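Then we have subunit A:
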Amino acid sequence: MELDMKVDRGEIFGLIGPNGAGKSTVLNMIGGTLRPSQGDITFNGKDITDLPSHTRSQQGIGRVFQENLLFMGFTVLQNVLVGYHQQSLISFASIFLKTSGYRNHEEILMKKAFDLLEFVRLSEYSDEIAINLPHGRQRLLSLAVALATQPQLLLLDEPVTGMNVEEVEIMLDMIRALRAQKGITCIVIEHNLKAVLGLCDRIAVLNFGKKIAEGSPKAVVENEAVIEAYLGAEQDVA
Partner candidate 1 sequence: MNGLALGWIYVLMALGLTLIFGIMHIMQFAHGEIYMLGAYVVYYLTASLGLPLLTATALSMLVMAGVGLVLERFLFRRLKVDWSSAVVAATGLTLILQSGSVVMFGLYQRNIPLLAQGPFHILGSVVPKDRIVAVAGAVVLSLVLYLFLNLTRYGEAMVASAQNPEGAILQGIGPHRMSALSMGIGCALAAAGGTLAGSLFTLSPYMGLVPLVKGMTIIVLGGMGSLPGAFIAGMVLGLIDGLVPILFGAAWASMGPLILVIVVLVIKPQGFFGHAE
Partner candidate 2 sequence: MQNRSSLGISLGWALAVILAIVSPLALSNIYWTSALTRILISVLMAASLRTVYLVGEFSLGHVGFMCLGAYTSALMTLKANLPFALTLPAGGFLAGLTALLLGYPFMRVKGIYFVILTVVTSESLRLLAFNWSDLTGGTDGLIGFPGAGSLSIPILGQVDFGGSNEYYYLTLTVVCASLYILYCLEKSRLGFTWLAIRETDRMAGAVGINVLKYKVINFSAACFFAGIGGALLAHSEQALSALEGASFGIMTTIYLLVYTVVGGKMRFEGPIVGAVVLSLISEFTRPVEEYQPMIIGAIAIVIVMLSPDGLVTIPKRVGLRRLRSFAPKSKAAAKPKA
């Protein structure tokens, strides 16, 4: 894998390519679960190459994983509350004395969690156990948990895969709203090309671990190398 990539603040940046091109690898490297053998990764002007993934989350990088990585035995509400970990109070006093300050704090977090659930339209499911939710709602929950960490950059690995047309539209609208309302930058991996082309400001195309094209959606679609890569891999460009 060889890559040189730059994403600007406030962009919705798409990453596409045939299966095995290395797209998830890129997200893993940004998120911190994989280390590059060479080179570095800079975020907000800071070199984060050697930081472990939990620190990167604290720096403002959030992730929605390809598989629905959730706390499956917890309720929807509890899942989001875990997401608020960085804002929670864990101290001697808060554990044993249950001071009113602590209780207020937890109430505030609870309210924030409910607001977030409303944004992702999961309010009515707040007490449902995550594993019982259908795929589409689990995806929305993953988004909510990632949002709870107050990210500046959100890494979305196939956010709409496996969803029906309606759910896809809802998710895309949410991602646009994230940028509009909260100024969150997004890097999106997707196989659903129609969605990506409609959503992203800029797109990079990977094949066999290398970037073969980058630019506006229109430019990428008309790029010969890209078309060949997709036809060569017998992809369905729909």
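To be clear about the criterion, a contact is a pair of C-beta atoms (placed from the backbone, for glycine too) under 8 Å apart; a residue touches a chain by one contact, two chains touch by 3 or more; residues count from 1.
The candidate set was assembled so that all candidates are chains of the complex that A comes from, given by their letters.
Here the structure is a predicted model, which means the values were calculated and not measured.
J.: Counting any copy, say which of 1 or 2 touches subunit A in this complex.
T.: None of the others touch subunit A; the one that does is 2.
J.: Please output the residues of subunit A touching candidate 2 within their complex, sorted ascending.
T.: Answer in residue numbers: 31, 33, 52-55, 57-58, 62-63, 65, 69-75, 77-78, 81-83, 85-86, 88-90, 94-96, 106, 110, 114, 123-127, 129, 145-146, 148-149.
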